[in-house]
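So, chain A:
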Amino acid sequence: MTLIALTVAWVAFLLGMAWYIAVLDGLWAAAREGRAPRAPLANPLYRCATILRQQSNLTEAPDLLNWRLAPALYAGLAGTGVALVPFSSASVLADLEVGIVWWGAVEALTVVVVFLHGWSANSQLGLIGAYRYVAIGLPVMLISMFVLIAAALPAESLAVPKIIESQRELWNVIRQPLGLPLFLLLGLSLSFRGPFNYADSADIAGGTAAEVSGAPRLVWEFARLAMLTAVATVAASVFLGGYLGPWLPGPVWLVLKTTAVLLVSVGLSHQLARISPSRMMTLIWTVLLPLSFLHLVWAGVLAL
Partner candidate 1 sequence: MTLTTILIVAAALIGIGLYGTLSQQSFVMLMMGLELMLNGVMLAAVGFWSLTAGGLPTGQLLTIIAMAVMAVEMAVGFALITAVYRNRQADVTEGLTTLKH
Partner candidate 2 sequence: MNVTDIAFWIFAAIAVVSGWRVFCTDSMVRASFLLMLSFIAVGLIMVLLNAPYLGIATVFMMAVEMMVMALFMVMYMMNPAGLNPMMMVHQHRFSIAAGVFVFAALTGLIVVTRFSSNPVAPDAEVVVGLGKELLGDSMLIFETAGVTLLATMVASVILSSRSGRFGEADTGAVPPPLEPGGEPAGRQPEQASGHAHHHH
């Protein structure tokens, strides 16, 4: 595949998956309220049109540069995450030798960008959302780094394609059973959904996005969906063997696995309740982080 074809596939993948998550969200919300969904497939597009028709809101003395840049940077980070993942053994947009490290940088920069988005609006609720997000987002990022290092151990490489190739015999989800569940929490945290929605939740009137409307809002909402897509794509590749699979061609397997991971993520984000930030901090530091250490030791012993 040429570079142009890969780029087109990359854009189509991001847009398609974002649409898929939005449809799933709509169906889930309708099921919870016990009503029949109205035009579930077209509803995300209607929502786009509605947001675009709104005026862009302005607060008093915002840091306009950062405020306008943050949604675009967030979407861009998600895009680079998807670009790391190969669609088949020969087609990867960003063939990075240290792909896993770059993914770590994407996670860290996401925390920065979300903080900037909440801070730069010069609004109280946005700042509260930003603070809560940093407190939860940083330790969750640590968990995911341990999990990813564990996945890199059997491959003896930091490159995503090599990690996929190391799963020809056995997928990492079986070899290292704790990895995928812990990594799914990262997806919920990076796109702040459900139990990890500390940034943009309803109790602070939308948090970092409380003051945002119009085109920046559209970019922000798309970026959240794109980031969840990126996490699911990386999860499908690192734990579920990515493009590996019998009978069907590689890209189809990747799409199938990604949609399955997304289905589970969306389900978790709608089914699990959110606990208060301080309790979540305790849970992360005293239960989840030690679990990820154990996971790393387990993976290390297996890889010996």
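Behind the choice of candidates: all candidates are chains of the complex that A comes from, given by their letters.
Here, a contact is a pair of C-beta atoms (placed from the backbone, for glycine too) under 8 Å apart; a residue touches a chain by one contact, two chains touch by 3 or more; residues count from 1.
Just so it is clear, the model here is predicted, and its values are computed rather than measured.
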Touching partner of chain A in this complex, picked from 1 or 2: 2
Complex contacts: residues of chain A adjacent to candidate 2: 61, 63, 66, 96-98, 101-102, 104-105, 108-109, 111-112, 115-116, 119, 122, 131, 134, 138, 141, 158
